[in-house]
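I have a structure I would like to understand better, so I am pasting it below and will then ask my questions one at a time.
The other protein chains are all here in position, but one chain of the complex has been omitted.
So, chain A:
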Amino acid sequence: MLQVKEGNLDKLGLLFQRYGKSLYGFYFRITRNAALSEDLVQDVFERVLKYKHTFRGDGKFSTWLYHLARNVLADHLKKTKRAGVSTDIDEQDALPELAVAPEEALQKEEHLQLMEQALDHLGHEKKELLLLTKLQGLRYKDIATMQGCTETNVKVKVFRAINDLREVFTKLQAKGINI
């Protein structure tokens, strides 16, 4: 990143190789829209170039990157809300249909689908927190810096989010929703 900051834009490709896919995953799980997620990832890298002078190099690059990513997402949500675009989960891209597979694999796949659904039922803040900490691998300390609160506070929030996820997951299982 420091080389990008020096004006060596070629190196942005390396950063993209390292973080692009993970960022895409973060956005896809929130929006469930592939094209939109791709666009949002581009926005993040454009901002990396635009604000490269603000990266001091004293913290982890991923923390800074996800800080930008959250801002891009917040801007997008604000824009869609203003434009009256619905972000209701039900109206977004449906999760892929299950392929015909052996029983065990099918069960495992069902389990994963149920988990994705449970995630979608969480509130935006909780979902984002779980994605950042558990799937994107950000540290509690970094999240605390990002959100301006204590590490303990973040941990409590994460636990509550997991607890909610568990509740939703159990309910979905009980309902026996056929995915």
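Basically, a residue touches a chain if its C-beta (ideal position, glycine included) is under 8 Å from a C-beta of that chain, and two chains touch if they have at least 3 such contacts; residues count from 1.
The rule is short, and it goes like this: contacts and distances are computed from a predicted model.
Chemist: From the names "histidine kinase", "Phosphate-binding protein", "HEAT repeat protein" or "Peptide ABC transporter permease", which one matches the UniProt record for the unseen chain?
Modeler: When "histidine kinase", "Phosphate-binding protein", "HEAT repeat protein" or "Peptide ABC transporter permease" are compared with UniProt, the left-out chain turns out to be "HEAT repeat protein".
Chemist: What chain A residues would touch the chain not displayed?
Modeler: Looking at chain A, the ones touching the missing chain are residues 7, 9-10, 12-13, 16, 20-22, 24-25, 28-29, 34-35, 37-39, 41-42, 45-46, 49, 111-112, 115-116, 118-119, 130, 134-135, 152, 155-156, 158-160, 162-163, 165-166, 169-170.
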